[in-house]
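First, the structure itself, so that you have it in front of you.
Here the complex is missing a single protein chain, while all its other protein chains stay put.
Think of it as A and B in the order they're written, each chain with its own count starting at 1.
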Amino acid sequence: MPAGARAYAGEKRRIEASEDCRPVPARADSPQECRSVAPLRGASDMITAMTHDGSNVRVHTDYLWFETARRQEIVRITDDVARIVEASGVREGMVLVSAMHITAGVYVNDWERGLIADIQEWLEHLAPARPDYRHHQTGEDNADAHLKRTILGHQVMLPITSGALDLGPWEQVFYAEFDGKRRKRVVVKVMGIA
Amino acid sequence: MPAGARAYAGEKRRIEASEDCRPVPARADSPQECRSVAPLRGASDMITAMTHDGSNVRVHTDYLWFETARRQEIVRITDDVARIVEASGVREGMVLVSAMHITAGVYVNDWERGLIADIQEWLEHLAPARPDYRHHQTGEDNADAHLKRTILGHQVMLPITSGALDLGPWEQVFYAEFDGKRRKRVVVKVMGIA
Partner (left out) sequence: MPAGARAYAGEKRRIEASEDCRPVPARADSPQECRSVAPLRGASDMITAMTHDGSNVRVHTDYLWFETARRQEIVRITDDVARIVEASGVREGMVLVSAMHITAGVYVNDWERGLIADIQEWLEHLAPARPDYRHHQTGEDNADAHLKRTILGHQVMLPITSGALDLGPWEQVFYAEFDGKRRKRVVVKVMGIA
């Protein structure tokens, strides 16, 4: 089993839990508990199927880790993703960049601090932090974070052309944290022809 | 032609129509009519390209069917998708889970009944059911369903690592119905190295 991988078996048992598996006070009446995950070593993994003509079909997996200083934070990750794509050796294909935690998002938009502040203020307007969400009856206090990430999206697929991210002139990729100050992950999965 | 497939040819003719092709009273003045689809047998299909080293590049297609009892309903489908991924034999790759009807969504978030109710109430606030949408001049009454699914998203791409869905500890996949009580489909398409 490659580093970073884990078997998903649908079971629900509480774990020692490095990762976003805080004990939740009243979550007992709730259908879900945090699932077991295998130890994460932060290493990446590469699987290749060699084709007849010497080309390779390749799937490369890596993870980005975040532990933001503030509860809400937007972090540019274009270069991190570009580095993983370069390491994969994939020349033509796609890369999935997907937040693995449900109070965080991944999106593509402008790298301009004014707009980033506009986005945060706008999300607060559309999905305000409030005490009276039903979700908070479980002991959680982050329902707004679940909603904010819903508007922004939690994943993007980026095209890879000639061995590099095929982005428009202003496209940048961001990780959007809405309930931070603890370790969270983004999966980066490259698939294509190497 | 594999089961479940159909030729898309851009043509617009009304069909016998099992599937979400109700007659629409005043839709005559509207540019679109329901497209023809081939008979659906509910079976899945698998295509494999054998590579030089014995690995296989594989694309596996299956469909999930829904006919909810209520007009709006949110259904957890993580295990259904996991079963299709397991059946595909794909070890490394991705799976697309995409609603094939435009008044339904597919999203990843928390499996907690309070949050699910919060999401439904919040969508009603942002995209309320109202009589006065222009879309309703066609005889439809579901414009809000089209908008609600827009906020939530209608598809997700899930990474597959070591033969299983590579999800974070709290990630669950949901089908969100906003105009139900009739048969609707989600396509599940697995692609990767087996």
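The definition used in the following text is that a residue touches a chain if its C-beta (ideal position, glycine included) is under 8 Å from a C-beta of that chain, and two chains touch if they have at least 3 such contacts.
Computed from a predicted structure; not experimentally measured.
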item: Residue of B:V75, B:A129 or B:V187 touching the missing chain in the full complex; value: B:V187
item: Chain not shown, touching residues in chain A; value: 51-53, 55-57, 78-79, 82, 91-94, 107-115, 117-119, 122, 126, 151-153, 156-159, 161-162, 164-172, 191-193
item: Residues belonging to chain B that touch the chain removed from view; value: 1-2, 4-10, 15, 17, 19-21, 27, 30-32, 34-35, 37, 45, 47-52, 57, 59, 61, 96, 98-102, 126-127, 133-138, 140, 143, 146-147, 150-151, 153-155, 157, 185, 187, 189, 191
